[in-house]
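Of the protein chains in this complex, all but one are displayed in their positions.
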Amino acid sequence: MNATNKPLSVEGMAGAPLIITKHSKTFWRVTLDNPPINLMGPDMISGLQRLMDIIETDQYLKVIVFDSADKDFFVSHFDVLRGAEVPVVSGKLGVQQWVDVSNRLHNIGVISIASIRGRVRGIGSEFILACDMRFASREKAIFGHLEVGMGLLPGGGAAEYLPLLSGYARALEIAVSADDYSADTAELYGWINRAFADTELDHFVNNLADRISGFELPALRVTKATMLKRAGGGPNPYEIQESTDQFFELYQRPEAQSLLARLMTMGFQEASDTELRLGHYLGTLAKSESN
Amino acid sequence: MNATNKPLSVEGMAGAPLIITKHSKTFWRVTLDNPPINLMGPDMISGLQRLMDIIETDQYLKVIVFDSADKDFFVSHFDVLRGAEVPVVSGKLGVQQWVDVSNRLHNIGVISIASIRGRVRGIGSEFILACDMRFASREKAIFGHLEVGMGLLPGGGAAEYLPLLSGYARALEIAVSADDYSADTAELYGWINRAFADTELDHFVNNLADRISGFELPALRVTKATMLKRAGGGPNPYEIQESTDQFFELYQRPEAQSLLARLMTMGFQEASDTELRLGHYLGTLAKSESN
Partner (left out) sequence: MNATNKPLSVEGMAGAPLIITKHSKTFWRVTLDNPPINLMGPDMISGLQRLMDIIETDQYLKVIVFDSADKDFFVSHFDVLRGAEVPVVSGKLGVQQWVDVSNRLHNIGVISIASIRGRVRGIGSEFILACDMRFASREKAIFGHLEVGMGLLPGGGAAEYLPLLSGYARALEIAVSADDYSADTAELYGWINRAFADTELDHFVNNLADRISGFELPALRVTKATMLKRAGGGPNPYEIQESTDQFFELYQRPEAQSLLARLMTMGFQEASDTELRLGHYLGTLAKSESN
């Protein structure tokens, strides 16, 4: 079962930028692989929804690690150019497809671990927040909710998950600063469980997943269900839906469209320095807007 | 708009120890300036209430930074000698005037940032807790809720805001230790968002306020309102009123009056070593009381 041994299988998911590595029947790894900057678009979201279908019925799976094939981008952000392709009524709850993924991932019996290198912003942060736990490279992980800098709202989970982990003051700071944060600060703020030296991250995460995959399934299931219940049950999916709706309402405003149009001329959604240092560039836009 | 440029205006508020610097239409600074030790007395409280009247109706203001004109005292504490001058029924809710200020500051659409150097104790801590976020000088900020050491309760907001940020265990420790805490510990406890080297604090806070002041007002307003709602809506003002009432009930006890009388002979409420090292001196009083 060890993560360093030869896996049972490594397969791309049909039609989705996801690679599924089965280290054993009880421990899977899902690698996000959507070049060039790991945008979270409709294909990745629908692929994650199909993954939920699979793991909700699997009888053996205990733990799943999510990582990225791109060393610079765990997930850059939502693919705003293809936003309209994401189904707005989906899953048993009839919510937007991303909201369905977020809610199911958080509530499923399988333990989910995000192992983070590179930038993780917007919906990428909302993806790791829906996981049970998050570990990151101290040197190579960068975190941001930059929506406000584009005239938008961190909708789709951030407003729901982040205050539970960071408290209101730090969650609001993250949202209204619309800036990039280091792994050190993310750890201090509870955005992630812990940061590790880049050379130690994989060892830690693999060892943790190996341990969990060797424990008794009923003990894991009862423990997660009880902890989640005691912690208030996790975010309400209809509240995530509500903030998702607010995101799209702000997105319709001409001021937001204008900001996004300017960002597009600067290399937004492409492999560019703008995407690498997006927090910095949003600050320059903000200054020019207000002068 | 940059905080280092010449501001639009710098004016003292009539009848209140507050200096209002308008860096731009969207970014103001309010400096607490009540020599010799920045006591929070009736004039400062009524001035802050009038400030709430102003900023609640302003159409442009996005962000406000609160700082102090006194390098040793951000706010020393409540002016206990003039406590009776604070209106007990005030504002739309009909609560004590300070409770009205605290509640409105926390719920207003404007983003509020406390930038802290020097001592901030008692109602001073309750003032920064009512702000949206707090940053402090790692070397020069000192935090305390010393009320219990005077036979009193940290009423007026601490019991309501602090457990949300620090958790019950650390909030209770802060309250019953009645001692001074470093910025490092305040950061660990979530009492502040982050501590910065004294030489970096102003740059960080000004840059953050500059960024926010350049972002879209609707995005900021919706984000704060949604985050606050998701975080449970913030403290209930009637609970802050209740703990304020408990404060004044304990204040009437002869034992509290006796402790305050002894503190007065030691330089309490004056520029004194007692005020500089109040946590230490309360410990000596406690020892003498119990022997």
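Labels for the chains are A and B, by order of writing; each one numbers its residues from 1.
Just so we're on the same page, a contact is a pair of C-beta atoms (placed from the backbone, for glycine too) under 8 Å apart; a residue touches a chain by one contact, two chains touch by 3 or more.
Everything quoted here is computed from the prediction, not taken from an experiment.
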- Message: From the list B:64, B:152 or B:205, pick the residue that touches the absent chain.
- Response: B:152
- Item | From A:21, A:193 or A:272, residue that would touch the chain that is not displayed | A:193
- Message: One chain is left out of this view; which of B:169, B:197 or B:261 touches it in the full complex?
- Response: B:169
- Item | Residue in contact with the excluded chain [from B:160, B:202, B:216 or B:275] | B:160
- Query: So which of A:30, A:220 or A:285 would be touching the chain we can't see?
  - Reply: A:220
- Note on the structure: For chain B, residues touching the missing partner are 147-155, 159-160, 163, 167-173, 175-179, 185, 188, 235, 239, 243, 246, 250, 253, 255-256, 259, 282-283, 285-291
- Where the missing chain touches chain A, by residue: 1-2, 24, 26, 111, 132-134, 164-165, 187, 190, 193-194, 207-208, 210-216, 218-220, 222-224, 226-228, 230-231, 234
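Here is the rule we use: only the chains that are shown with their structure count from here on.
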- Note on the structure: Per the C-alpha centroid definition, the whole-Å distance linking chain A and chain B comes out as 36
